[in-house]
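A single protein chain has been removed from this complex, and every other one stays in its place.
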């Protein structure tokens, strides 16, 4: 045999768990999409088809529902921590686990000027993410968000860039800057108020995006990341992926019209994609927690 | 020849027009997806390939951008009215036109407790729709929304239904009721404040959804529709399509756990689909404006 | 009360039924997405919440699975016919029904040069559609397909079109013509070999698309439709919706390169949308079977 099984993991992806708290007439709701992946002594399942160490993915799904009942969902990070630690500590063949949670936000409907007790509206396209990895005795919590679409209608330029024989782009000192942001940030520990810290990080990023006069999306990301690192002591690393959702100034001169930054075509593809990894000085790396497999959902 | 060209239309679909108003430092934004379809003397283009009466779809796209500059976007309905009337009145071969506009909402970012002048966040998955049809001398305006996802965590039951030999569903006197609502409503005229009326209709529908103790999604739709008809005199017809986004109570008994309406599985497919057409007594029908072709986007 | 319930229907959408025939080691597979909508005496469900005439959508789902077992899936049209007639004839409050079926195609995997008995590969993005409406004593079968993406790399031009002050498009006598076709055709009766006729119609349309030198997509659609009407006697009506998937010739002159129809940018949006309804002379109309509600999936 010339082939070797180098690594493997398996789990249940996208279990849609909705948890209602109805202890009082004023309900609460948490709406999650839970994925788990287990690592451990599962090589025989691959090599010979022996399933004796394999806890079915269906069981992992059942656990997600049962934990939502027993422990509730204090936050997506806490929920992922509980599940991941259960997998590693309570299932003998499991040596490592990763639990990814997406949370969809709901806001209360307003009726006669007051928030309703049990009626909800899905708010935003934005998805909150939490990823907990327990491996080699280390627990890493990465919080984040994706699909946060933000736009500045001025306060952004793009000039002074490198030009070669394939460059046709014109410089501009006033453009629309828009992105559908993916941001993830790693916490130093696990003992924090995840909901409050999430809200704080998000507010800092939005404020930094709004107030910096942007010379490039790169500069904006760096500014957002450093503001988070400086203002939130629990955060040791921030990673961004920001598609530059191009809004092209439409040429209206053929119709005898000026267009001083008023009418834009919002293009689909292609798009720029700007990425950055910003770390707190002296932070311990956590590469394993950041690694993504070829089929990451 | 045994075949006959019975009807036809052509146009440009999904032109993504973003209009910024920057007359003062406090900008405004309207973000539209514009589709137009023209009817008229275009049979030769089909029968012999003669394009002499065919205004290119590319030109229709150009018009959308030019009109956004010249007229601005007071509301999606008004913008669609202007374009549709231009097509019919100014392009000789055009006898009828339909303009569909989707609008995506943005809210101002909050920085240091204040709304920012030129930074925006995409709000909600919900899409506002406007459809204007000009044909046979008649102009019809249909406003609407889609992808408004709402959920009640109590106040809904489903009992007393018909049972046959294929029925296995259990009755329930307390369930989660959720839908991703499509609602469209037709106005009697064109001389109204479209933005204000849209907001009013939406608020009435949400309030009706929230406050009715629901015996069925059918009943909820009827209640929402009649409230709109009764409270908004400009509306003469309301059409609903409401997918019943099933939230199944997860069975936790195998794990020794009760589940009194707390943990649900949010299922994808299949889903119930409930539809209703509610009209104001005495309203003139407008079937042509409601008709959708086989490839409606 | 000033509001009136004008019409309504309800049903189960997108039940994913997979039927395996395993009577011999050489299996067969049919993979369906089934949606049903019922009309009848259901007004009380809307007006007062009385469900006593309402057969749950869950029951409709159960029927789809049970019918797949008992009757098999001879073709999507036959399966839809059986279900629709059952609803109307066997469920007392039901006066009309529409059953829409999408079928996904699978081809046998090839192993050592031979087709495998029970291993399948999903073939194509193309979806076959069937829609059966039973109402007012009339049964109408509409067959079709969608997402059939076809492209001609020459043999298409677009010249001689109408020009106005908003027209900037250049004429071209050789362009890429591509569309993601939606086609639906209505049969005169129900007593035919649906699978064989489907294959015949599809082949005729593709041949017509390929061989006509196209002066416009409109002309191509008319040619495809008339060929079907003339060659397939069972078809009395064809409806097309053809998005013109623009392939723009990329301007390479800034880099000192010619581009004689070799390098194109495949754009997403906007796109032209060309539609046509072609009928056999003397055919009885069937508007009700073609009508689509505001929330048609």
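Lettered A, B and C in written order, each chain numbered from 1.
Simple rule for what comes next: a contact is a pair of C-beta atoms (placed from the backbone, for glycine too) under 8 Å apart; a residue touches a chain by one contact, two chains touch by 3 or more.
Everything quoted here is computed from the prediction, not taken from an experiment.
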Residue ranges of chain B at the interface with the undisplayed chain: 165-166, 168, 254-255, 268-269
For chain C, the residues touching the chain missing from this view: 15-22, 27, 29, 31, 62, 65-66, 68-70, 106, 109-112, 116, 118-125, 148-155, 176, 203, 206-207, 209-211, 247, 250, 252, 254-255, 257, 259-268
Residues of chain A in contact with the chain not shown: 1-16, 35, 37, 42, 45-59, 61-63, 66, 91, 93, 144, 158-164, 166-169, 182, 184, 214-216, 218-219, 221-222, 225-226, 229-230, 237, 239-244, 269-281, 290-297
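Everything that follows uses one rule, which is that only the chains that are shown with their structure count from here on.
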Geometric centre distance via CA averages, chain C-chain B, whole Å: 23
Chain centre separation in whole Å, for chain B relative to chain A (CA means): 30
Junction residues of chain A, two or more chains touched: 254-255, 268
